[in-house]
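Below is one structure. I have some questions about it.
Missing here is one protein chain; the remaining ones are kept as they sit in the complex.
What follows is chain A.
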Amino acid sequence: MILSAVLLAVLALGLAGWTFARNKARLLYAGRGSMHSMPVYHGWHFALWIVLPGLLAWGVWSVAMPTLVNGSILADPAAAALPADDMQRAAILSEARAIAADPSVFAFDPLSARLADPIRVAEGKWGTIGALLVLICALAGGAHAWTRVRAGFPARTRVERVVMAVLLVVSLMAILTTVGIIGSLVFEAGLFFKDVSPLAFLTGTHWSPANAHGGDISANFGAVPLFWGTIYIGAIIAMFVAIPLGLMSAIYLTQYATRRVRGWFKPLLEILAGVPTVVYGYFAALTVAPKVRDFAAWIGMNNPSTESALAAGLVMGVMIIPFVSSMADDSLAAVPRSMSDGSLALGATRSETIKKVLLPAALPGIVAGVMLAISRAIGETMIVVMAAGASANLSANPFASMTTVTYQIVQMLTGDQEFNNPKTLSAFALGLVLFVVTLILNIIALRVVKRFREAYE
């Protein structure tokens, strides 16, 4: 409580300091060239020297305080009655903390009611100490900076350096997050591969983690049916829909449509990309899947299932259309006009020009678009969860229910999780495979696009 207040106080101090330092610097200003930095930079320099030490102290204290508070409570005589078991102890303490914050909360355990008071006292004590510490740091920083408000002081370069440092830290965060994700994937997948041989995982054709008991469980973790389902739905059926539709609409939009039509069609097409995947999911499950089943029954299949690779793949293909069409659109538009002029001037028709000159020239860009679309499709989850089914089938029959890598990850990580059980850990191995595949697809696609751009510049 008091810590939040002190944070506001530090910011207010910074703001006031900005004004003071700038005004002081203004008094020093005696015409052009009289100072190294303009007064406003002295303002920023001073404000930063107040705010940054304050924030730093605040951050350190926020991390350290719970430990200190805990220490005080455990030293309290009432804490002697706490049970030895860690879990029960933590439950009582968190209840006590809730009561300390809001006395009207009902106490399930009388002990937590008794502990509430000591907690309140300890939090008050350590909070006040922390607040003082933060203020001292902020003021000390400010005092240091105040002496620097001099004509010759390079406040401008210092401020620029801080700006750069802030930007660096922010961009590092994104990178570090990625590194952290990869790290946890690799680590957990490593635990999984201690129990299951990687070879059996990557080449086995039998997937039944539920039956994995006893000594050798590798045979239950053959992921090939999942890979097959993923590829069949995301890279084959979906692309059968997305490539022709996306490509042809891109050709129409870039080559035939008038500016007016293009102005309407393009945004409408892009709406497809804005539909939440869960909406596609129930569209697939409730609208498309029953039709697919009826069709399967009509062509004479025996007892077709409601969930099918075809239903999921068709809807996924529709979802992917904007990816293919916008990449194809860009690469067709990037082919110089002189190319099509050259062809038309030889007496080629428009479609001959498109087929024989524009498409070959735009092919690398189109291929890259398709790859990005595939990597998007195989990572897609909602549609397959709702429409593709859960059975690990190694089948080429599009009407069969199939499962995918993403679906299995959802299965493993929802409900009961046991991070020492290969069943749960298999999700990480699957995630790692998916990550590597989409990474490779993306890298290839970006390379292709880059080379293609260079060719025409």
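FYI, contacts are C-beta pairs under 8 Å (C-beta built on N, C-alpha and C of every residue); 3 or more make two chains touch, one makes a residue touch a chain; residues count from 1.
Keep this in mind: contacts and distances are computed from a predicted model.
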item: The complex's invisible chain, by UniProt name, from "diguanylate cyclase", "Phosphate import ATP-binding protein PstB", "histidine kinase" or "Amidohydrolase 3 domain-containing protein"; value: "Phosphate import ATP-binding protein PstB"
item: Contact residue for the chain not shown (choose from A:Leu346, A:Ala396, A:Leu413 or A:Leu446); value: A:Leu346
item: Those residues of chain A which, in the complete complex, touch the missing chain; value: 258-259, 336, 338-349, 352, 356-357, 360-361, 455
